[in-house]
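Only a part of the assembly is drawn; its chains keep their places, and the rest are absent.
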Amino acid sequence: MKEYILLIDTHDSKGLVYNVSKILFANNLNIETNAEFVDKDTNKFFMRTVISGDVNPNLLLKELNEALPKDSTIKLNQKSKKDIVILATKESHVLGDLLIRYIDGELDANIKAVIANHEYLRDLVEKFDIPFHCISADDMERETHEDLVIEKIQEYTPELIVLAKYMRILTPKFVKTFPKQVLNIHHSFLPAFIGANPYKQAHHRGVKIIGATAHYVTDDLDEGPIIFQDVVNVDHSYSWQDMRRAGRNVEKIVLSNALQLLLEDRVFVYENKTVIL
Amino acid sequence: MKEYILLIDTHDSKGLVYNVSKILFANNLNIETNAEFVDKDTNKFFMRTVISGDVNPNLLLKELNEALPKDSTIKLNQKSKKDIVILATKESHVLGDLLIRYIDGELDANIKAVIANHEYLRDLVEKFDIPFHCISADDMERETHEDLVIEKIQEYTPELIVLAKYMRILTPKFVKTFPKQVLNIHHSFLPAFIGANPYKQAHHRGVKIIGATAHYVTDDLDEGPIIFQDVVNVDHSYSWQDMRRAGRNVEKIVLSNALQLLLEDRVFVYENKTVIL
């Protein structure tokens, strides 16, 4: 029997849980997992329910839309592997980590392609029989290059775009083309050290802990909703290259954990923040 | 308006969430917070709901008991500060941490008394105008001493007994007298290093991380359901006393965090494990 993931984003009101569970019960559906969160400041209500049984998606959505407040966002996704496209530049640690998980069957996704702005990673990617596209940014305008990348991505119609240490700055057009579909790993513990060379910045500041942050991409560089973060201890004996080495371990685990949350439809966004259920 | 905490421990079945939310809705009660967990292996269902409104406890419990499976455990506690009694021996770090939180109003509990088997901590406790009782274990049988301690505890009818580095081993009688009411902090990262001198054991083993564990006390030493744990890094340069010094920081934070979870009625127990909602 197929499983579906019901995602509700609405305003809290009396009887919400009752109304939703009544509809599920009336349709003879099983609740496999259920989690809710109410944000007291904004009165926002979020719910993620994994259901199984004889699901009639259209009917169920109709009933839920009728029962819930007018401006609710309700999604009903059949549990399945999502198609993803990965963007990369030269560094292999994050991309490589995804590829190893992929061939092991651990990644709940179909990697449709890898797009990079250098040839450097072609060998690695093609070992795994994944289409690799090099779209160099040399000798062209940022927007022109990005249009080529957008075009290539769209050939694969992915649900998610994963920036695996893709070092090109994205324009608002890119963000607008793929709203809430772009996952980035920034090699610092945001909001510290935004922008370029965060390991050099961290080394300069003399911090004793560094980290990495996975977030949705928005128009503002490194300012998007944070999905997952982690840290590692460093000390005075670390050169910035040592910090980068230690940080790379964190980057790949953080990106992978964040991607897994997205693949399981666990992430809601509001007010530039995430709710993870 | 008073808040109540509804705690349900039962077996999962279709319509559970529907039935419970229907009763709450029918009684015009607000759901402030709600969290559930189903354990797939055992089919156990746990739910913690903070409700507000015009609550009629007896009526509500009656309705819930009729709606839920026969062997369900349903509790409805009015949100309030719990009375606690603390047991200690000589070390002051865990007890002192609780006292500082207490006078700051951060601890959601009433510390009714501190009972110790040495005089050592009297000065500290009496600074905070809390009754201190020294019940020495010298020159008497373990059971005799424990009976005196039990008697003294019962004068205060606490809901929780907190062992703040209380170093006496408790007999099954003690555990039976206060079932699921006794919180202990063990100075290791269980199940490693049970028993005496865990820091010496840790030092001997040459671990690179040590920790502390807060758990419910059961008949088996250090084997009870774990509520909270945390760790700290150590290295070869740490003597066992250095490990103890670092470990003490973890002990007091872990004990305090676990106590807070108990005071907020967030902890369910089954199969010697805890579910924290």
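Things worth noting here:
Per-chain numbering from 1; labels A and B assigned in written order.
One rule holds in what follows: contacts are C-beta pairs under 8 Å (C-beta built on N, C-alpha and C of every residue); 3 or more make two chains touch, one makes a residue touch a chain.
Please read all numbers here as calculations on a predicted model, not as lab measurements.
In this structure file the homo-oligomer totals 4 copies of one chain sequence, with 2 depicted.
Note that only the chains that are shown with their structure count from here on.
Centroid to centroid, with C-alpha atoms defining each point, chain A and chain B lie 37 Å apart. Chain A meets chain B in the complex at residues 14-18, 21-22, 24-25, 28, 30-36, 38, 233.
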